[in-house]
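In what follows, a structure is listed as structure tokens, so that the remarks can point back to it.
What you see is the complex with one protein chain gone and the rest in place.
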């Protein structure tokens, strides 16, 4: 048996621990592993593929990033190819991809990625490839799994940043707005904000009212707490503007990093007269050494993916349904979007501990 | 409504976040909170009780320890009282405790603690007190809840230590044995060991064979990996000696800190001739700032405990059954001991990634 | 003896450790301490002054920020006062300040702050007040002292961020530009960049040539290192534009946070075609728990300031001239600006380890 391994989409802390565990768990069964670089694109054209051995995964479990590299671009099902006149058109390269994998003796694939990667994987399974998926999302927005690796690290990075901002905001009687990842789902903002005792948390699932935000800030001022910390997911938006155009469900994907923070700083200053500053956490959330939780979960996912291959669970994804790992059909995973449940106890805890959600 | 709040048993990172969330969630409902110091003992004699206000819990969520203090000693159901002749005998002081609580106008109690504290709480509920519990255990050995606050912090502390030992072991071609907490349950050793890619993990649930441990170390040597990292729970013991006397199920509780590490260092050195060193992580595992996971979970537990009081769930404990918090009867919690399930996927992942469990 | 204590200018990690050490060292001599809030402004009008006791400084040494609060605004020598017609004009309020201090029985002052605060302190000394200074600057740009507290913390925060960006840049074949503090002095960028093995470091002391920056990035690409990390001090500027107007020596002070990062991202992408991202570290550099180095140095400075009062070193500032602490005249400190010495061994080490300085 020879299995291929690839990582797709944005990087997340823990990818290398998945890779390591999958390689060792495959070796344990006497199987070989081929690493495919830059996601599915590594199986097109000349291919970018090389063996992964015990040696090549030694000492990588705690490293951020992915030794296989990754890319947010390049869907093999609609791959940009150059026409003779120099223009580009999109082409379905799945036949080429499947043929390349066969030529290299790859019997089955482990695809580690988010919605986009899983969608491609499912399509390729329908065309006959043997693939199992491993969920990857910083934002915790892949459904059918309690969580995925990378999210805990991102939340801890956000909390550490909030702890730092807290002391400087307090010393200067300032409002500080911190923008975190989350275009469609507000999990990072919510979890980090509750854990770090923010004063206001704004998430895409609950459009905010700027008046309510400023009321909270001024109420604190009246109590002598002359500073406030606002955490905003990058997809947060004011209720007054209505939801993004429903005909363009992914219109929020075009959000420019920093725009929410910038906007809030302006609006809060104008309404409250307080000194306001912002921080856009950006790529700090993706990088660095995974937390213990993520290192463990990633190792479990990598091992479980090899077991899923043994079980011939093609078109399935490994998932955490605590305390167990299970295989769930990718089709089911893609059917629904995972968002913050406004009735969940974390949201209640936020409100009861005095945090405004801007509503 | 006036509720009392106490922490019992050894301290764990996150206790202050539970306290803060409970106080704020009670205030949210217009309730008062009284802090009881040093566990149930604070309700005996003169009592050691004081109001907990918004001000007294401000800025404590990220602090280790407990502002209410705690103690491992002093069960009010068999409390040591001094006889006239100067000797001590044990007395059931529950009537006094119940009366003291009533006199101070405490309508209901939140008891945050481990098996011991919960056992006392249940007994007091049977005698008419209104108590809800919050589970606390560094070792993750309270059943009916996926996990509790403090465990993630302890695991991360252990992983950080293992990361440090890894580089020095490698530079010196040494074997390093690190002893972690876990007299009856090996969760810290297992989770930290897998996440930090230890070479050998020894837990109480699986008695070890020293020959197997040394085989693993020598096998690594033959591959040119001249160092090894062994993680041992303090309750780990050699198979050859048999389980501790079944007539004394808690005989392992008398374990002296450091004895497992010391013993392993001697045995491994004698059998392999390799330079061996040890580290006993001890109290480092209890202290310090809780991780983001624990800060969030502790905040959720504190809020949920107040909800449980609202629901009059006397004799129940809040518990995590992901993704939800539920109330479970304390009687059920105490019925079974939570131990590492040897068939769990974490144990499989350990084996498949090449870790010896000494069996 | 009763001494007053104040912090001025932007906050820096370690301020609370200075305050604590000063209070305890004064108590050690039987002296009282009054805390003056919000810098020198706390001695104007109604004053904002309160006793600092052993209790009020207990447990604050490791906290970021300053319990005395601070402000970047409000020079008592040219304080904005409201005219009858509603307009504002600036007034020298030093007489009022000196009188207020006398009325409150303050015999001597410890002023902890940067250039601005020290300048005010010196002026007040000339008008008869008894003041000693403690240097405070995140940027390490106060002269006559090897370094000050806060700088080591800021550098470590920048390094941690660079470590995180490193793995994500590498996984995505990206250029990432990180902007750090330093309008006039590039110490943070230089020290963090060398320690974190950045590829390009841009500082105000050495105007950059964008072509040289891009050459370095492309040279790395040719070696198969398809990512690069650029650290830029916020005061870095292109050689082509010439130095800021010499008639406005502080024109760089008006720099908008983020503008250097934004500009570099655009220029590098245009010239190299590479995917570029930026991070503006901003207020993360000021906040949070001080490093061990800064906690120690701040404690030493706080103790030494009290000794300086004992020595009646009015108009002097405590300074580190390793391995000793000395008193230096504030007038001398203000005479020259401390900048990165381009002949210093750190700059050499940067070049020799392959870092481009954009020149």
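Which chain is which? They are A, B and C, in the order written, and residues in each are numbered from 1.
Just so we're on the same page, a contact is a pair of C-beta atoms (placed from the backbone, for glycine too) under 8 Å apart; a residue touches a chain by one contact, two chains touch by 3 or more.
The structure presented is a predicted model; accordingly, all values stated were derived computationally and were not measured.
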Problem - Displayed chains contacting the withheld chain - result: B, C
Fill in the blank from the handout: Out of C:46, C:103 or C:345, only one touches the absent chain, namely C:345
Handout entry: Among B:280, B:320, B:333 or B:350, the residue in touch with the chain that has been omitted
Key = B:280
Exercise for the section: Would you indicate which residue among B:53, B:168 or B:321 is in contact with the undisplayed chain? Expected result: B:168
Practice task
Over the whole complex, note the residues of chain C touching the chain we left out.
Solution key: 17, 20-21, 24-25, 28, 61-62, 146, 152, 155-156, 158-159, 163, 191-192, 194-197, 291-293, 295-296, 299-300, 302-304, 306-307, 321-325, 344-346, 348-349, 351-354
Practice task
Determine and list the chain B residues touching the chain excluded from the picture.
Solution key: 10-11, 15, 63-66, 69-72, 157, 160-161, 163-168, 170-173, 176, 277-280, 282-284, 286-289
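Just so we're on the same page, only the chains that are shown with their structure count from here on.
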Exercise for the section: Draw the chains as points, connect those that touch, then say whether the picture is a line, ring, star, complete or other. Expected result: line
Problem - Chain copies touching (chain A, chain B) - same or different residues, decided at half shared - result: same
Practice task
Could you please state the distance in Å, as a whole number, between where the Cα atoms of chain A are centred and where those of chain C are centred?
Solution key: 35
Handout entry: Rounded Å distance, chain A centre to chain B centre (Cα mean)
Key = 32
Handout entry: Shared interface positions of chain B, touching two or more other chains
Key = none
